[in-house]
Each structure stands twice: as C-alpha cells, then as structure tokens.
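A short worksheet on the structure shown next.
All protein chains but one are shown at their positions in the complex.
Moving on, here comes chain A:
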Amino acid sequence: MEKNKRITNCKVVIIGGSAGSLQALLQILPFIEKPISFAIVIVVHRKNSDEQTLESLIALKSKITVKEVEDKVKFESGFVYIAPSNYHLLFEKNETLSLDTSEKVNYSRPSIDVSFESAAEIYGEHLIGILLSGSNSDGTIGLRAIQAAGGISVVQNPLSAEMPFMPNNAILHTVPDFVLSTEEILEFIKGINQESEEA
C-alpha cells in the first residue's frame, strides 16, 4: 500500500455494493471474528421485493450479530446493520439510524452515495468506506465525501470484482486510499483497531 495510515480509531465500516457484491460479501463477512470494536453497515442494491432474504443470508453466515434496521434504531459498535430495501439509510448525531423514502439516487434506493455522505458527516475520520462490485456509478461521490471528512476509502480491485464498473468508476474519479482484492479487504478489516499488528 502506498499509504500507511494507522487505523486505530475506527467506529464504523460502511460497505457499498451492487451487482456481484453479494459474492464478495460472502467471502468477507463470515470470516470476521467477534467481538469487533466498530459497527459494520452494508448498503447494497437489490430488488424491492427482496425484503428479508439478504438479512437472513448474512445473519446465517456471519458470526457477528445482524441487527434489524428499523427507524431510529440505536446504532452501536459490535453489530452488522443492513440498509433495508426501498429506503435510504441515514445517520443521526445521537447515534441512531433513520430512514428516508425520498427519490431514488443513481436509480437506487438505498443509494450508497446517500449513506456514505451521511455517515461521513457524522463519523468523519472514524469512518472507513468500502466500495465493492457493481455496474452502476453509485458510491463514487460518497467515497469522495468520506475522504473529505477525514475518513478512509477502500475500493475493491476491479480485477477481483464480478462487475468492475462501480469500482472502476471510483478509481477513475477519486484517489482511493486502498484498492484491495476481497481477500485483502478481509485482512484489512481484521486489522482495524488492532494496534499491535501495525508497525
């Protein structure tokens, strides 16, 4: 990595993805051991009719507890949160999550840009944004907002992405802190807030 940022103060890891991202998520999430000292938020595009299948699948595979996202649910570290279908997921100052059904952004609701921007505003340098596979330009503006607020941006290596358009778009229009394969993303997440492993 060209940048040697020590990641010791992370509160939130937010992961965005679209087509092909489920496969990547399943190569990452099941291998993260608990407890984790941060929260993981997942924002992926899916059909409106798919209301609970993603939650159930990830809950089944992940060792970390998946908390159902309802309006104004308390947002705390140690859990996985998944943006519900057909709502934008937003972050409030009082450590709760809120939802919004306003217009689609980048043809998407939930939109990755919307959640990334909102998380960046609240969590600033304590935030890591990861953008996975997809065939849509969503996420690029959000990653830029995360970096502007002092957070870290990670993009899945397009070569390891089933649908490289979304990561490519982010690489084309921003300078990500890290470009990583799914295996490297897993190692990266495992290393978060682990001071002893940094040197």
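Rule of thumb we're sticking to: contacts are C-beta pairs under 8 Å (C-beta built on N, C-alpha and C of every residue); 3 or more make two chains touch, one makes a residue touch a chain; residues count from 1.
Just so it is clear, contacts and distances are computed from a predicted model.
The chain that is not shown carries the UniProt protein name "Chemotaxis protein methyltransferase", picked from "Chemotaxis protein methyltransferase", "ABC transporter permease", "Basic membrane protein A" or "Sulfite reductase subunit C".
Contact with the undisplayed chain is limited, among A:F38, A:F91 or A:F116, to A:F91.
Of the options A:V114, A:L131, A:I152 or A:M166, the residue whose C-beta touches the omitted chain is A:V114. Within chain A, the residues in touch with the undisplayed chain are 51, 69-72, 84, 87, 90-93, 98-103, 114, 117-118, 121-122.
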